[in-house]
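A short worksheet on the structure shown next.
A single protein chain has been omitted from the complex, and every remaining protein chain is retained in its original position.
Presenting chain A:
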Amino acid sequence: MSESISSARESRCPAVHSPKLRPSPATGDGLHIPHTPDLGSIEAPRRNEKEPRTRRICTAHEECQGHVRSMLGRGVKRKWSSLEGAEAEQLPDATATEDKRPDTALEDSEEEDRGDRWSRTDTSHLQQRQLVLSLCLEKLQHYQAGVELSLRRSVLLINTLRQIQEEMRSDGTDVRLSGVSPDTRLLRDDFREDESVTCPGCTEGDAEGPSPPPSPEPTNTAPTDLQKPPPNAVGHTFSDAGSAMGYLSDLALDDIFEDIDTSMYETSELPSAWAASSLWPVSVSFWPDDDMKPRSSAGSLQSCLLDLNELDHIMEILVKS
C-alpha cells in the first residue's frame, strides 16, 4: 500500500497545500454585496439572536383558529402561511404512500399534478420564489463574528440563489425590478459606511454593519477576546461592517481590493460592472479561500496596515466616482 501512496500528494503538517491560483479578477459581474431587499409587501420574518432558532410551521387553518400549540415557540403570523396551507391541501394522501409503498421511489402518479402548480405564471410560485430569494439573501448575510460558517450550508444557499436567478432570467424578469435592490446602491451605501473603518479606533463601533444589522453577537461559546478586535481587526471588522459582503476573511479581502484596483485602472467599468443586471455575481466573496496565505506569514499587524492603506486608497476612488 505504501508504494502506491508514495507518489500521492503528501502533506506535512502544517498543511502544505500549495497555494492555488488566485481567482481571476471579477469580470462583468464583479463584486456583489447582497443586501436584504426592500421586500415591499412581502413580510419575511427576521430572525435575530434572541428568537428561538426554530419556528413552528403554521397552516392558515390553525392560525385562523388562533390556537397555537407552540411546542417550538411563538409562531409568527405571516402572509405566507396561506401559501403553505394551499400546498398542504394539494399534497396527495401521503400516508398511503408511506404505508403501502415504503420502498419505491417517488414515482406516484399523483405527483404529476404538481407540474401544473409549478407553471411559471403561477402566482404562488412567484410568491414563493420571492420568499425563498429573500430568505436566501438574509441567511447569507447573517453571520456571527468569530464563528466559522458551514461551507456546506453556504454552498447550498448560493446554489439555490443561482437557481432562482436563472429562473428569473429565463422568465425575462428584470432582476432590478424584482424587489431585490441592485448592486450599485448597495455598494455605495456599504462603502460609505465603511469610511469609518479606515480609522482603527473606530473599528469597534463598526461591528454592527450596515442595515439591517444582524448584529452578530458572539455566541455564548465565543471568548470575550472577540469583543475586542484582534490584531487583524481592520480586515475583520470591515467584513463585519460590510457584512453584506458575507464571509470575507482577511485573505479574501486582499483579492477583492486587488480586483478593484485593476478594473479601475483598466476601464471605467467598475460601477456598471457592479450594477450588472446580470445579477448576483456570486463571487469569491461568499467564502474565504482559506488555503491562501498571501500575507499571513507577514504578520497580522503588517497586513493590517497594508489593508488600511489600501482601504484609504479605495475609499478615495469610490467617493470620487
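Everything that follows uses one rule, which is that contacts are C-beta pairs under 8 Å (C-beta built on N, C-alpha and C of every residue); 3 or more make two chains touch, one makes a residue touch a chain; residues count from 1.
Keep this in mind: contacts and distances are computed from a predicted model.
Engineer: Under which of the names "Pantothenate kinase 3", "AP complex subunit beta", "Cryptochrome circadian regulator 2" or "Serine/threonine-protein phosphatase 2A 55 kDa regulatory subunit B" is the non-displayed chain listed in UniProt?
Structural biologist: "Serine/threonine-protein phosphatase 2A 55 kDa regulatory subunit B"
Engineer: Considering the whole complex, not just the chains shown, which residues of chain A touch the missing one?
Structural biologist: 1, 4-15, 17, 20-21, 23-24, 45, 52-59, 62, 69, 71-72, 80, 83-84, 87-91, 93-95, 97-98, 102-107, 111-112, 114-115, 118, 128-129, 131-132, 135, 139, 146-148, 150-153, 155-156, 158-160, 163-164, 220-223, 225-226, 230, 232, 236, 249-250, 282-284, 287-291, 296, 300
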